[in-house]
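Complex shown without one protein chain; remaining protein chains in place.
Note that the chains are named A, B, C and D in the order they appear, and that numbering of residues resets to 1 at the start of each chain.
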Amino acid sequence: QKTVTIGWSGAITGPTSDAGSNYGAGVEDYCKYAQAQNMVPGVKLNCVVRDDQYNNANTQRNFEDYVGNQQAAAFLGYSTGGTLQLKSTIQETKTLTFPGSYHIGNIDQPNADYIFLPISSYSEQLISLVEWVAKKERGAKIALVVNPSPFGRAPVDDVKKAATRLGVTIVDVQEVGGNNLDNTALLKRFESAGVKYVINQNTAGPVANILKDAKRLNLLGRMQFMGAHYTGGEDLTRLAGDAANNFIWSTSYYMYDEGDKPGIQLVKKVGAQYSRKPDTIRSVHYTSGMLVASIAIEALRRTKGDGSSAAMLKAVTGMTGSQAFNPGFTVGPVTFSAKDHVGAETLRLLQADATGNFKAITGPQRSAMFKLVHPN
Amino acid sequence: MPASRFTQTGNYRTGYRQDQTIFATYAEQASLIALLLLLLLLPQLLPKTVLRDVNMIMIYAVAVIGLNITTGYTGLINIGQAAFMGVGAYATALAATRWNLPFFVAIPLGGVAGAVVGTVVGLPSLRLKYLYLAVATLAFQIIFEWGVGHSPLLEQGGAISLPTVQVFGVRDTFLNHNAFWYYLILPVLIVLALLWRNVLRTRHGRAMIAVRDNDRAAAAMGINPGNSKLTAFMLGSFYAGIAGGLFAYFQKAVVIEDYGLHISVQLLAMAIVGGLGSVPGSFLGPMFIVALDRIMEALSQKLGGANLFPAGVDVATALRPLSFGLAIVLFLMYEPRGLANWWRLARLYFKKWPFKF
Amino acid sequence: MSLLPQLLLAGVVIGSIYALAALGFVLIYKSSRVINFAHGQVIASGAFIAFALTQGGLNFWVAGLIAMAATFVLGMLIERVFLRRMVGQPIIAVIMVTIGLASVIDGILHLTPYGAGSFSFTTPAALTGTGLDLFGTPLSRVQIVGVLASLALLGGFTYFFSRSTLGITMRAVADDQMAAMSVGTSVERVFALAWAAAGLTAAAAGVILGLMSGLTIGSLTGIGLKVFPVVILGGLDSVAGAIVGGMLIGILENLAAGYLDGVVPGGGTREVFPFIVLLAVLLVRPYGLFGTKEIERV
Amino acid sequence: MPQLHVENVTLTFGGLNALTDVSLTIPAGEIVSIIGPNGAGKTSLLNCISGFYHPTRGRITYGEHDLSRAAPNVVTGYGIARAFQNLELFRGLSVVENLLLARHTHLRYSLLDSLLFHGRASRQEAENRAYVERVIDFMELEQHRAHPVGTLAYGIQKRVEVARALTLAPSLLLLDEPMAGMNVEEKEDMVRFILDIRREQGITVVLIEHDLGVVMDISDHVHVLDFGQRIASGRPEEVSADPRVIEAYTGVSEPVAVGA
Partner (left out) sequence: MTAPSTHPSPLHAPPAAPGDLTVNNVEVVYHDIIQVLRGVSLTIQAGRVTSLLGTNGAGKTTTLRAISGLLRPENGRVREGTVSFGGQTLSALSGTDVVKAGVVQVPEGRRVFKHLTVEENLRAGAILGRGQWHADLERIYTYFPKLPALRHKQAGYTSGGEQQMLAIGRALMAHPKVLLLDEPSLGLAPLLVAEIFQNIRTINREEGLSVLVVEQNANIALRNSDYGYVMEGGKIVMEGDSAQLASNPDVKEFYLGVTEHGARKSFRDVKSYKRRKRWM
């Protein structure tokens, strides 16, 4: 029996570890599950999950080990900076890579032949939100609040372009990090500038603080708060409490409480099987981790265990049309082709209800505008 | 002169010039040559992943020598060394991508940029003492990170990729990446370490130490404390800048997170564990911290798989910060002079061997 | 309603929390000349202890008090186990010990279920809702209690240091340990007490912060860094300086956020503005606004 | 050799006048003592001369150099060296290293020379070392040469302090209580060094000292300060008989007996 390596390197500790630890757990558990199911006959799956502490030097070392020493069939990445930094090496080594960062720059040429985003990019997520706003109110004034990092800044340019075309205005772009104990100034300025929509590209913590302050300042009714994938979910409602009410979130994943979806059933089953804490299993990042692992393993399965990069690339770019892969974690199937490096590009907008659960307010959809402002 | 230079019982010094030499005894000179040979062959002897760590250690060592110049020898506590590395890295990246300069020009330019910025940041040291200066360097670290994040020229901290390097027809590829850079970093490190050892034997080095020990007395000796402090900052951040330039190429792209506060802390830890104000310590410290991290990583990998602990308790992830912190604390408590002191004791032992007393 | 008064008010609120966080710093520095880089970690410990207790079903207030007692002991332990051996070592060594400690406590926190993820207190009934409306800015009860608690603790310690014999003794120890010993002061007891008191105020700060912005290990420990501009501005060894410094930084941050962010592309100026001010202040007043000038006679 | 002129120097700290309108001249080649009660401003005057304090008003010149606003290291460059009242040595460094430091201004090579340690730097350092060894011989510090200064007995440290000042090759040496805390015999040693320094090298010496016996025996000239003002000056016999000096300082009504 031959052994094939799939390696993940991400932040189990350090910055963004709240997401990273669950993400890593998802990768690890899905792999064990796949092995137990003998998903790839004749192959022993060797899934390695390593903590790089959000430190790019560690990421590169892990990459070298996976790819250089263990001939990994796929590299599962995590951080924005780490992935961007690795692009030329990924290209050179022809390593199939699925980052945890949905930065569109990851799949922008050059050096992007082997990189595939599991779900739609931050840009597309945010533009979907802008489209929603534009549909609701022409000429609406929107403020962007982004994380002070490459991760946060990634979609800003695309969103600005899209807004112009959609006939809404981005009044302000603000960076807010994890230490925002008080957002009075920010919100008051938005208020006086007539902002009615605040779109966040951030992690849940800073967004929760903004929501709580907005509630205190009686702005929740007057401003609609929204955000991309890493802003929402359980984390947000836990932190913001009832201030999260009505928050609109865009993501491609199914929610934990959509128990009828096969992907969520699988998440619950696997999570229980490997005795994860409830918080982990409920976390959307756990699902995300399972998704990338499932894509890599599916590709390997389709190569019949041939983990070579040519075979893997063929398998992945073949996931299109009737050959699309649908593990059920996301609202749409995972489709890739030589031109299409985004997997589950359909997404939904969801809105938090009074109990803190996110309920879909749109069906699965794609952003029409995104393609226009960011042609490949 | 004894009949044979090799049978004499010691190297007798008959002039002050001889007293100045760094490698004085024949034993020292012989071991130096052996060491150099070993260093040349190292890439052939080491597994590739370890070689990567060796490269990291050498880059850190350059930065730590620089940190020692400001903090160890001159006593100016610097919590922003990673930012100076960052200055060098970004300067190198700009030189390489905007002006298409070759790496052997771009990296020294990084050093020069580090030195220039370092001198400016050092200006408050003319007035500030002790902790107040430490906090000023901390402020610089934070302002630097923020500034890069707001600078479109620097991709707002996103990746600036560096061109692939070619030397004597050999290209830097994934397969030879570590060995390739090993042979480039090693001579840089050796030269930089020797240059600093030279400074230490001269009035400039002594003046820095004097300023550290007692700046008023130093002034009474005709030393301009401000000059010495600025020189220290300039040299120290020159080294940091070179380290940053090397790191940029070694990582293939410059990303702001690589030059954050935690790296500054790590560099300080390396300097402390190695032994503040010691050149061998500047090598031993990075070695120790990197090795410790690798061991702990391996250990947490093992523990993580073992499911020994109740759900929700993540021993594996706690190990690295815990061991890093403990290493620093224990060293300071029980061996404040750092590994350099062990090194010294070991050398004394071998010098006297087989006579142990 | 014009923006300025609202910004000032928000600055005072957040500033008083900064001041409280800074108080622990000052307490330790004042008596032992140690600058504590692990203070953010002690704050986080206090907050998580309180949180764990409330998770266990304890009343919020009781949990808060127990957490303060626990960090009181924690502070004492840190001093006893780690810092006591460092007496007489150079400052850089002592600073580095606290940096190491920060990492150690981080590791220990990662051993708990709170090492990763975000949590949030169930706000006690007495603190829910709006408390006051000043200048058109509604203040939550949490904020009001935070400000009052900070001011009470700060006032108490100011009085303590200037008037009480023990307070004077603590300052004496900072000045010259040997001389303090010669008049019979137990330097060790003074240090332990300073660390313990700092621990206590840290838990208070941690719980208030937790109430206001949730419990995430990174942002709680991050306060440890935020406190630097405060103490440097106010002067490392001045309780009054901590108050003024805290308020000033809080206000400056808000002014930056209110006026500069609109001008600077990307904004986020509140993150750096305090540090820029800090540098400027240091160049004019190297000992901060209220810090003791080192007496140097040759 | 230049003369030191202190002209109408006033030094204020906050509201306090440490020095008020002090004028005096130190002639080349003499041993001049400054005495006065504690807090009279003796050390402050020395600090003004050596650049650690700057007079609020008045002027201090040494030859053609104006010292009033000069930094300590600049003053040292003019050939004025000092030993401190409270030891200000580099405690972690050995005696040799302490003295080598004092050669700083006599070495002329650049940072680049330092980095490369080629000809100029290396040659000057060797000469430098030889010079230091001669001072060590002179001050009889041979046996302590390699010891860290901090571990030496107090009396020896005081001697290192003077040796270090001497290594600067000054033309004017300022000594602030070099004999405090010494017994009679140790004082005799220190006196011998001071006399030899003057005799063999013609260095001008300014001495602050509370032991009147020493002051009266070896000074050519004595100035008395009280509350920041010069209240008397003259030859030792004259000063010790001055009633104002007796009242403010010595408290002894008869002049101190000049030794047999």
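Quick notes on this structure:
Criterion: contacts are C-beta pairs under 8 Å (C-beta built on N, C-alpha and C of every residue); 3 or more make two chains touch, one makes a residue touch a chain.
Everything numeric in this text was worked out from a predicted model, so none of it was measured.
Although it is not drawn, the missing chain touches C, D when the whole complex is taken into account. Note that of C:7, C:22, C:116 or C:180, the residue touching the chain absent from this view is C:180.
Think of the hidden chain as still there; on chain C it touches residues 87-88, 165, 168-169, 171-172, 174-186, 292, 295, 297. If you put the missing chain back, the residues of chain D touching it would be 13, 16, 35-40, 85-86, 134, 137-138, 140, 153-155, 177, 180-189, 191-192, 195-196, 200-201, 210, 212-214, 217-218, 248-252, 257-260.
Following the convention adopted for this analysis, only the chains that are shown with their structure count from here on.
By count of C-beta pairs in contact, B-C exceeds the other of the chain pairs A-B and B-C.
Distance between Cα centroids is largest for the pairing of chain D with A. Put simply, the chain nearest the middle, going by average C-alpha positions, is B.
For the pair chain A and chain B, the distance between C-alpha centroids works out to 37 Å. Computed centre separation for the pair chain C/chain D is 48 angstrom, with centres defined by C-alpha atoms.
Note on chain placement: the centre of chain B and the centre of chain C lie 33 Å apart, centres being C-alpha means.
Residue positions of chain B touching 2 or more other chains, listed in rising order: 146, 149, 156, 216, 312, 314, 317, 320-321. Counting partner chains per residue, chain D shows two or more touched chains at residues 52, 84, 88. Those residues of chain A whose C-beta lies close enough to touch chain C in the complex are 12-13, 15, 17-18, 21-22, 148, 153, 172-182, 184-186, 188-189, 192, 204-205, 208-209, 212, 216-218, 235, 238-241, 277, 279. Note for the complex: chain B touches chain A at residues 47-49, 52-53, 56, 146, 149, 155-159, 161, 164, 173-175, 177-178, 251-253, 255-258, 262, 297, 300-301, 311-312, 314, 316-317, 320-321. Chain B meets chain D in the complex at residues 15-17, 19-20, 195, 198-199, 201-207, 209-210, 213-214, 216-225, 231.
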